[in-house]
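Dumping the structure here so I can ask a few things about it.
Excluded from the complex is one protein chain; the other protein chains are retained at their positions.
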Amino acid sequence: MSAAADPAAPRPRSALRRLARRKLAVLGLVLIVLTVLGAIFAPWLTPYDPNEQMFDGLTITGAPMPPGGQFPLGTDLLGRDLLTRILYGARTSLIIGIVANGIALVIGTVVGVTAGYVRGLTGAVLMRFTDLMMAFPALLLAICLAAIFSPSLWIVAMVIAIVNWVQTARVLYTETTSLAEREFIAAERTLGAGHMRILLRHILPHLVPMIIVWGTLGISTTVLLEATLSFLGIGVQPPTASWGNIIFENQTYFQAAPWLVFFPGMAILILALSFNLLGDALRDVLDPTQRGRD
Amino acid sequence: MRKLLATTALLAAMAGAPALAQDYTPDPNAKEGGSITITYKDDVATLDPAIGYDWQNWSMIKSIFDGLMDYVPGTTDLRPGLAESYEISDDGMTYTFKLRPGVKFHNGREMTAEDVKYSLNRVTNPTTQSPGAGFFGAIEGYDAMADGSATELSGVSTPGESTVVIKLSRPDATFLHVMALNFASVVPQEAVEAAGADFGKQPVGTGAFKLAEWTIGQRLVFEKNADYWREGIPYLDQITFEVGQEPIVALLRLQNGEVDVPGDGIPPAKFVEVMNDPEQAARVVEGGQLHTGYITMNVTMPPFDDVKVRKAVNMAINKERIIQIINGRAVPATQPLPPSMPGYTEGYEGYKYDVEGAKALLAEAGHPDGFETELFVMNTDPNPRIAQAIQQDLSQIGIKASIQSLAQANVIAAGGEKDQAPMIWSGGMAWIADFPDASNFYGPILGCAGAVQGGWNWSWYCNEELDKEAAEADSMADPAQKDARLAKWSDVYMKIMEDAPWVPVFNEQRYTMKSARMGGDDALYVDPVSIPVNYDYVYVTE
Amino acid sequence: MAAYLVRRLLVSLLILLGVSFITFVLLYALPADPVRQIAGRSATAQTVENIRAQLGLDQPLMVQYWRYLTGLVQGDLGRSYLQRSEVSELIAARLPATLLLMAGAIGCELILGLTMGIVAALKRGSATDNTLMIASFVGVSAPQFVVGLLLLYVFAVQLKWFPIGGYGTLAHLVLPSVTLGIMGSGWYSRMMRSSMVDVLRADYIRTARAKGLTRARVILRHALPNAILPIIAMIGIDIGIFMGGIVVVESVFGWPGIGQLAWQAIQRVDIPIIMGVTLVSACAIVLGNLLADLVTPFIDPRIRLR
Partner (left out) sequence: MSGDAKTSGAPVAPDTVLSVEGLSVSVRTEAGPKVLVDSLSFTLNRGETLAIAGESGSGKSLTSLAVMGLLPPPAVHVSAGRILLKGTDLLSLPEGKMRAIRGDRIAMIFQEPMTSLNPVLTVGKQLTEAIEAHETLPRGQARARALEALKAVRMSQPERRLKQYPHELSGGMRQRVMIAMAVALRPDILIADEPTTALDVTVQREVLELLRDLQRDLGTAIILITHDMGVVAEMADRVVVMQAGRMVEQGPVRQLFAAPKQPYTRALLDAVPRMGNGGAPVKAPTTEPLVRVRDLKVRFDIRGGVLNTVQAHVHAVAGVSFDIRPGETFSLVGESGCGKSTIAKAMVGLVPFTGTIEVAGRAVASDQRRSGAAFRDVQMIFQDPMASLDPRMRVGDLVAEPLVIHGIGSPVERRAKTAELFERVGLERDQIDRYPHEFSGGQRQRICIARALALQPKLIIADESVSALDVSVQARVLALLEALKTEFGIAYLFISHDMAVVENISDRVAVMHLGQIVETGTRAQIFGAPKHPYTKTLIEAVPVPDPTHQRKPSQRPAGEVPSPVLPRGVLPQRILLKDTGDGHLAAV
């Protein structure tokens, strides 16, 4: 029982194969691909313009049309086709998910790895700053930032990135610290390897799987945060559709027209769920520290 | 043309506003006792009459405090309040109020002329930071107060225990209305000083109700003032205000019989349902309110410096459609004044919805393909939706407006800068009149005084001639000149429409829903000054 | 331990100082002018400037911040610009509701999350495990405002099991707590599961079984206290997440907590309230983490706070 199997270093191909064996991960991947395709091909998938307030999209008393018939998912309170808006809204969610999360990931990686490797004063200062950011109620900070800069798609992405890098930084800090203490790093140092070489050739490659995992999981957080900001009316500006602002605009009608909350809500849920499923499976497949959980 | 308009206005004024002195006849069916529950979404900030300026606390303060003047319940007609009677000098520059004897504050002390003086000094003192101080600008010595060089208004004097004389620095036809504002409420000095900055949490007035309990963020309870100076008033023993309740929740609770009046009205999502149910619809009281929803166009920012462009925009807006979006709970507006405001120009049709005409006008102005601009809007429902409807209308004539949906304060800030907000949809921040007088819609929001940095005239429209005309109208303080004055105001607003700095979009209607046990005249439920209801005069039937 | 506590508190103070400074600068940079809101629509420029001077808002940023700090040291969070009340009073009035909601949410997380996690770990690989883990994923992925609206619609409007909104009784607490706690439940159940799986593999569990202990005892006495350790640190972090969530949840359910206060204040740029709420939240987060650190040694004697 002593010769334990190697705890790390999967080959990429086998990782993919192992991923393919997880039904839930595959399901997540398929749903993500479908969302991406839906977002890209939205103009061909629906006959309507997402921002067109159609005259026959509202009843005479100004109520939205229920699902069915001309409008498969019904219309919103301005008489726009809900399906069209959800399809176009996927663009917003995906762009923000990827951009915001990408920025957050870069900041988080730079801060976390630097602090974890350099230690000393620089490391301490970086980590105290991270602690400080942790102490900020993220949503409050995002709301303040969104209020300062008049929100647009890119500003929202920036705001989300600013509040979202902390987690990544912390995780990568811990991981880098423990990596830096691993014997093979010590071995590299005894061979005379410089810091940059150790960081780039030996530490970063080990962090890549974890970065991928956090990148994937982070997208779901980001999608949720965008939706929440939009739900509070400080996200993406109308009439640009985003899943969050569809709900924001229509939430008062949740009783009279539940589909206006239900469909975009399901869209958010499914996309976030898909990224979570994928990320979790990737964690099992790629991340050596989490190995052996099932 | 001008004459005709004036006459129409005069007729309207005569029909809508009977004699000033005619007071309210008590309801013979009214029952004493009982308590009601009213809900609001937003917290009540303060009950200090010098400060409170919110939707929720305005009518609450009205019930706790009294001013020298008052309105006949359910109407916009002035009647004497704490003043038993008053006299206006012939030049309209001196008002002498004779105080009602035996009026007691909630703390038991009798109200005197000194209290009136103290209250006016207090509200105009900059350290009070009253948002209503500016209303008292006509009182002699106001400027010295405002710049901090005086601590007392030189124009207010108390020749006797029960006499207050107020001298004005210019004639002001609205002065009696000003004295009926909450800001002019009479407060006892000792209670104010005892409470310090927290007077707003421990209010002491002379009103029909007194504050019994206040749990911040949850509930306020008002208790009947048994010593109230108006005989038989109020009917209710107690009113509970529950705050922090979503309008939709409030309505559902009303349907469950837990709430008597939802203070924020019927939420749009439930409106159709309620109105389609005869039993519920019967408990809805509809009335006008002194409100106009409008789009401002910044006349200093090209291309809105061109009146043709502004007219084109006026013609491009499909007001019916916008009203449809808010479930038809408004009437299309043609001019800045709402229909129930004295001075409203009857028969004026405004700019008709005419896309082709608008396009032509825009082409004439040199923008055949339209232009790009920005539309600022406050970010609470339904305003972003309305903005999107406006955006779609504008796009019909080639104007591409991008929407800036921001927090209220940020929109106000943008409007106060000369070069920031080309267009603003006023919803959520729109003008609800402080008092039922035509002048109230002019000064800060359409006059030159407001067209300054940080001002509220977001269209930056400044027509000095109209300013002069407005000043003239306001100096016609003699009641005999009332009709001539209204005619003048009507004329001012018509001229404004010529210049089209605004697109008046709609006048929101008020729909107050009440529980079955609520009694009292319907007018009390759409009281133009006490929103949602005039607490002093409503009663419960069981 | 005492030295550790003092040191941690010092660091916490520094963090709070940083939070206050950043927030202050951010709010200073806001385009909206609070004075205009205070002064009202009828105010003249003179009045506006008067009020600005009275509030000290005409001073440079650092002077204003220094004033705020000196006030803060004396426990003075300032006075709301628009509500005209002591901010501390406003927050104090609303904090109990928020704390109650958070307690409810933590309760929900612990009950739901831990149970699900433990059951899944014990039935590892089974259909139950898969179902529970999918449910956790859904919990983690569900936007709070959607969950809130949905719960409201199903349990309050349709089934009428719970009141639609408001505050006061236990029944009022259920739906908001669940809404706030459902995301954490998902995380907890997943963490608990993996932690439990790891612990069940530990040598001391084998020892415990080798002693002939019953399964229940092995799980409850030996596995659970060890498996729960990472969760405790999570609860500390959770408080920060909750602080964001309450803005949404309180708005959906009309819960009279500081989330609503903050939201209204942000809408109207009532800077003292925003500052106050941010600081109180940051305090809660810092305290939450500290508390989690202080509790851990009671469960895990290996951890000594130095």
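Which chain is which? They are A, B and C, in the order written, and residues in each are numbered from 1.
To be clear about the criterion, contacts are C-beta pairs under 8 Å (C-beta built on N, C-alpha and C of every residue); 3 or more make two chains touch, one makes a residue touch a chain.
What you see is a predicted model, and the numbers here were worked out from it, not measured in a lab.
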item: Omitted chain - touching chains that are shown; value: A, C
item: Touching residue (missing chain; options C:V146, C:A208 or C:I235); value: C:A208
item: Per the touch definition above, residue among A:I60, A:L121 or A:L191 touching the missing chain; value: A:L191
item: Residues in chain A touching the chain absent from view; value: 1-3, 5-9, 11, 182-184, 186-194, 197, 202, 205-206, 288
item: Contacts of chain C with the absent chain, listed as residue ranges; value: 3-4, 6-7, 10, 125, 201-204, 206-215, 217, 221-222, 225-226, 299-302, 306
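By definition in this document, only the chains that are shown with their structure count from here on.
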item: Most distant chain from chain A, judged by the mean position of its C-alpha atoms; value: B
item: Chain centre separation (chain A, chain B; CA means) in Å; value: 46
item: Inter-chain centre distance, chain B versus chain C - centres from mean C-alpha coordinates, in Å; value: 40
item: Sites on chain A at which at least two other chains make contact; value: 147, 251, 254-255
item: Sequence positions of chain B contacting 2 or more other chains; value: 248, 380, 407, 410
item: Residues of chain A that touch chain B when the two form their complex; value: 51-53, 58, 60-63, 77-78, 147, 150-151, 233-234, 237-239, 248-249, 251-257
item: Complex interface listing, chain B residues touching chain C; value: 41-43, 45-46, 48, 51, 53, 126-127, 129-135, 137, 146-148, 197-198, 200-201, 215-218, 242-246, 248-249, 252-253, 380, 407-410, 412-414, 416, 443-445, 449-450, 452-454, 456
item: Complex contact set, residues of chain C against chain A; value: 11, 14-16, 18-19, 22-23, 26-27, 29-32, 124-125, 134, 137-138, 140-146, 149-150, 152-153, 157, 190, 194, 197-198, 237, 240-241, 243-245, 247-248, 251, 262-263, 266, 269, 274, 277-278, 281-282, 285-286
